[in-house]
Structures are given as structure tokens and as C-alpha cells.
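Notes follow the structure.
One protein chain omitted, others in place.
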Amino acid sequence: MSDPTSGSLVTSPPEQPGPVAGTSPAGALTGKQDKPRGLFGDAWYDLRRKPLFWISAAFITLFILMAAFPFLFTTASPTLPVGSGLSRSLEGPSGDAWFGTDIQGRDIFARTIYGARASIIVAVSATLGTVLLGAAVGVLAGFRGGWVDALLSRLADVFFGIPFVLGAIVILFTFNPRGAGSNEWKIMGLVILALCLLVWPVAMRIMRSSVLAAKQSDYVVAARALGASNTRIIFKHLIPNCLAPVLVYATILIGAYIGAEATLSFLGVGLQSPVVSWGVMISDSQNYLRVAWYWLLFPSAFLITAVLSFVMLGEAVREALDPKLR
Amino acid sequence: MTESILEVRDLVKYYPVTRGIVFKKTIGHVQAVDGVSFDLHKGETLGVVGESGCGKSTLAKVLMHLEKPTSGGVTFNGQDIYKLGAGGLRRLRRNIQLVMQDPYTSLNPRMTVGDLIGEPFEIHPEVAPKASRRQKVQELLEVVGLNPEHINRYPHQFSGGQRQRIGIARALALRPEIIVCDEPVSALDVSIQAQVMNLLEKLQDEFGLSYIFIAHDLSVVRHLADRVAVMYLGKIVELGSEEQIYERPTHPYTQALLSAVPVPDPNSRHNKAIIRLTGDVPSPTNPPSGCRFRTRCWKAEEVCAREVPLLELRSGSDHPSACHFAEKREIVVSHEAGELTELPTRTL
Partner (left out) sequence: MSNVYVADKPSAAREGRPSGRLLEVEDLRVEFRTRDGVAKVINGVTYHVDAGETLAVLGESGSGKSVTAQTIMGILDTPPGFVTGGEIRFHGKDMLTMSAEERRRIRGEGIAMVFQDALSALNPVFTVGFQIAEQFRVRRGMSRRDAKKRAAEMLDQVKIPNAKQRVNEYPHQFSGGMRQRVMIAMSLALDPEVLIADEPTTALDVTVQAQIMDLLGELQRERQMGLILITHDLGVVADVADRIAVMYAGRIVEEAGVYELYAKPAHPYTIGLLESIPRIDEKGQQLRTIRGLPPSLLRIPTGCPFHPRCPMAQPVCAEKVPPLLQLGSTRASACHFAEELVKRD
């Protein structure tokens, strides 16, 4: 009874009456009510009206298409020089090489397009891994409580305490020393592993705190009173209700990981040539900034746009999922 | 008198108060429920009233076997419910159900009404074969006065009163013998409250239910209850039929409580005198010695601090009361606060 609007504004029960409530003539007037929606349905309804969502979604679709079907965007090869040999090395943007060429005469436009793939594969897989690992541990810790929680939380603190860049460098150097000549999939795997290992505590904490809150809620008590098993409570009641914050975090994390992949490549511990990725391109370009600005500019622009798109999408999703902001 | 369906004996629930995160040290106990005994008869409504912090909600949790008591027992159909195995506990769950206070938080927002009311059948599949469940859910919706066509809607599309009906339908699904109602109408608006109370009455007649009806609103309890237990700081201070408690209360706390309830009749403001209690309810972590009400009681004497008054029949009264000086009293007796100065100082 505290919030005068909550009763009738937010819930706005469509055409009220049941048999007891009696049939009100006013109820019949409210014909225009679409199908019942769940909370995710509501969120989608909200999202559809946000320009921010559509802009970021469009960019993300574009990047995913690039990653999946790079040949739709360019016919040039990302690894072979445009001209014969190094004849067209370090040329500025022109009609047939839109973004110019790099020191080896390769088309920067084509490389940027092809570079999306490695960046996105790393970011998406690492996000999936991070969230799955973190959420699983978080649910376990939050639900079991007691010493399990204490142990897992301290473990998470240990990983959380490792400085990210330092930790990643140590891991990648240990398992992929310079000149080891590992193949590109192995390096990608290592980068993904390093990211997961260093960031899962954040996802774990988010999940743990939402589980802790949801565990106390009345509907969980009600389910217990019905005799529901722990499995049922976790999968039917806790996870669906705790997913939203992790989901939002995951969306933003994809963007952050695209940047992280580039950082590691730039530092020379992540992906290396001949793998094409935005990070590798930025790393390669660093010594030629004065003579070939376009070599740095275009991959960086793509990188920033991609990161921004995911962060904006995360923001839009958060607003849609957070009922308080409605 | 009809047979007892539930016998509660010396139920005690203490919660440890701890310090420290990993290595916890117990520094005291919250004595939420402290030695509660009563019987619930078949088909009756036992009202449990008391103010916040008196332990009535903890009592509900312990009765529902959501928490284990510190000591004491509850016997349902001749079996101690805290000694049941897994299978016995499942059967118990079918027989004792819970309706909660807040219809906004007690329904999982991610489940449809059909899923919510159908969940009891999923947990206890032996009750209803899968094929008949949808129809059963629709029947239940109809029983509690909701439109069976709304089976696919989500809780947030219903108003508070309608949600409480959903909660009641869910509790009813397994055809329990006892429903524990923990403040089922206190979150609802006045005009909706009456609808839900009438529904509870109708269902009791229809299904022969026994209710334990926990509430802070004395008027609501009087309307629904056959017998009433008054709780204060974890103990029952007075127990009797609705008429005995409301017309002939003998415990000072009951008298004060009843006199404080505002009567919806402006003419009563001149001819009624309210027993004004001073101060607040003491902390259940450190309750007063002897009678727990003595710190706020105008009758308190030295014996009250020394001896715990038992809930028993007292002379000149027809129902048990836990006061050394229990006496009948019309609730329209004036009493001004201020005699608290005569109280013995607290020994704890």
C-alpha cells in the first residue's frame, strides 16, 4: 500500500473479472491486449522500442556476418599481397584497396574484415566459458552456503586478486613460449582459457549474490513447502530468476574481451601472425604509425565500434530487464 | 470435541546469533519460539495472533517443517513429523500446505499460472496422471474464483487479490488436510480482504480443511477463527475459544491488545478506554526473566520476575492463561500508563 501506482499502473491486469469478480461491462471494452508475456517477453517488448538496441544490434549482426562469411565483403585475400610481391607496400587508401595496404602489400580492408573472425570467436567463446564457469560456481556457492560458500568465495578471491594483464602474460608465456610455433587454434584456445580463468570470479560473484537473494524469497520457500527437491529449486526457481544480471554482464563482457584479445595480441603474447585479427594488425602497425596511419586507424575503428556495440547492447538489455527502471 | 489432527508439544526454536565469517562463534540465541503447545482439531480454524517479533511466523516455518525445531515435537496423525524419513516427509507435504503473506513475492515471476498451480502435481506425480493435470489446474482456478482461461498468464498480470487466489489454489492442489495461513490477507486492500476471507471460509466447508491462521489483525482473526492463541515474545500467553479470548480475556497482554484495536465506529471513541502499553517489545535475544510481559505490564509484581507463569487454567476463568494474576476484565476499562515505575528492575 505504499506505492500508490504499483497496484494499478505497473501490473494493469487486463480485463479483470473471473467468475467471482463478476463480469463488468468495462472489462469488455479493453479488447486491445496482446498475448500474455513473460518477463523476457516484456523485456523484448521494451527493447524493440529502443533505438540504441537497434543500432547496436545492426552493428553486431554486421560483425557476425563478417566473421562467418568474410568473402561476402571482399574478394581480396587477407594473406596474399595485392600486387606482385611487395610492389604495393604501404600504399594509402585507394579505389581498389579501400583502406590501403600494409608493409607486405596486403589489403588492409580485407584483413580487417577477416580479422573479425578471430576476435569474435575468442570473445564469444571466452564469454561463454567465463559465464558458465562463474555461474555454475556461483549457484553452488550461493545455494549451498556454509563452508562450501566460504571455500569457493575465497578461491574466487584468489583468482580475482591476480592482475589481469600480468596473469594473462604469465599463463600465455608459460604455455606458449615465443617461437614455440603453436598452431593458431592452440593459441586461440590458450587465450580463451586465460580469459576465463582470470575473469570467472566476477560472474561468480554476480550469480552468487542473486542466488543468495532469490534463495530467501517467498517463492522458494513456497516451493520448499510443496516438497520440491533441490534440483528443482535450482533449475526451475533460482536460475530463471537469477539469469538477468549475468546475461547483461555477458553482453558487456563480449565487448571487453574483444578489447582484451587485442591487448594481448598487441603485447605479443596473444594471437600472432599469420593469424589475422584486429589485435595482430594493430600490433603489426605500431612501428609504421608515422608513414601508414591507415594501418592503425581502420582495425582500431572496427575494434572500438565492436566493443561499443556490445557494451551498448548490454546497457539496453540491462534497462529492459531491470523492472525498477520501467 | 472433535479429534486432534495436529498436536504441538513444547516446540522451541532458537536461532543462534553468530559473529565471524568463516569461523562462527555463537554469542547468543534469538528465542523466536519458546515452548509452544497446542492442538489443532479437525475442521477448525486456530487463530494465532501477536505483534511483530512474537514468533508467529517462525512457528509457521517450524510447523511446515521448513526448519527443524530446537526441541519439542509436532504429531500429525500420530506421527512425529520431525522423525519422518524422506518418503514420510513427502506424504506430509501433501497434507500440510502453506499460504504466504505477500502475493507479490510468493509466486515465481517466471512461471505461468498453469505452471505454478501445476507444480504440486509435478513434485508429487502420484497425485494426478500427467494427462489430467491441465484440467485439474483449470478446476482449481475455478474453485478459487479465477478465470480458467487465464492459465497461460504470468503472475504480474494479476492484481494482489487475484495472486493470493493463485497462492491458495496452489496450496489446495494436493488436497491437504491442514493449511497454514501466514498473514494471508494483510497485504491486501480492505475490499479485497473480505473476498479472500470469504473464499477461505468457503474452501474450509467444501474440503473439510483445518486452518492455522496466523495474523496480526485481531478483527480478521476473530472473524475466521474458532479458537485463538495469543502469542507474546515466543510464548502463548492465552489460549481459548474465540468467544473466551475476545469477550473474557484474562491475560493483561490480551486485554491491552484488544483494547488498542480501533473500532470502525466513531461513537466508540468516547465510551472506550484504551489500555495504553508503554515501551516496546523487548528483544527476543534477551527476554525478561519470569513472565516476558512483565516489563510492560501494570500488574507486575516481584513474583513475575521470578517465576515463569505457565499456560494453565486459573481460578475464575474457563480457559488457560499464562499470568500469575489472571482475571477476567471487560476490555473497556481505563488504565493510564505510568505505573511502570513500580516495576522491579530487570534482572537480566
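In order of appearance the chains are A and B, and numbering begins at 1 in each one.
Everything that follows uses one rule, which is that a residue touches a chain if its C-beta (ideal position, glycine included) is under 8 Å from a C-beta of that chain, and two chains touch if they have at least 3 such contacts.
This one's a predicted model, so the numbers in the text were calculated from it and none came from an experiment.
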If the hidden chain were put back, which of B:Leu92, B:Ile168 or B:Ala256 would touch it?
B:Ala256
For a quick check of understanding: of B:Ser37, B:Asn198 or B:Thr285, which residue touches the chain that isn't displayed?
B:Asn198
Among B:Gln31, B:Gln162, B:Thr295 or B:Ser317, residue touching the chain not depicted
B:Gln162
Just name the one of B:Asp80, B:Asp280 or B:Glu302 that touches the chain not displayed here.
B:Asp280
Touching residues (missing chain, whole complex) on chain B:
51-52, 159, 161-162, 189-195, 197-198, 201, 216, 218-220, 222-224, 242-243, 246, 256-258, 260-269, 274, 276-278, 280-281
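Just so it is clear, only the chains that are shown with their structure count from here on.
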Taking the complex as given, what residues does chain B use to touch chain A?
21-22, 61, 64, 66, 89-90, 93-94, 97-98, 100-102, 105-112, 119-120, 123-124, 141-142, 145-147, 150, 152-154, 156-160, 162, 167, 170, 174, 189, 195, 199
So in the complex, which bits of chain A are touching chain B?
1, 7-8, 10-11, 13-14, 16-21, 36-39, 147, 150, 217-219, 221-229, 232, 236-237, 240-241
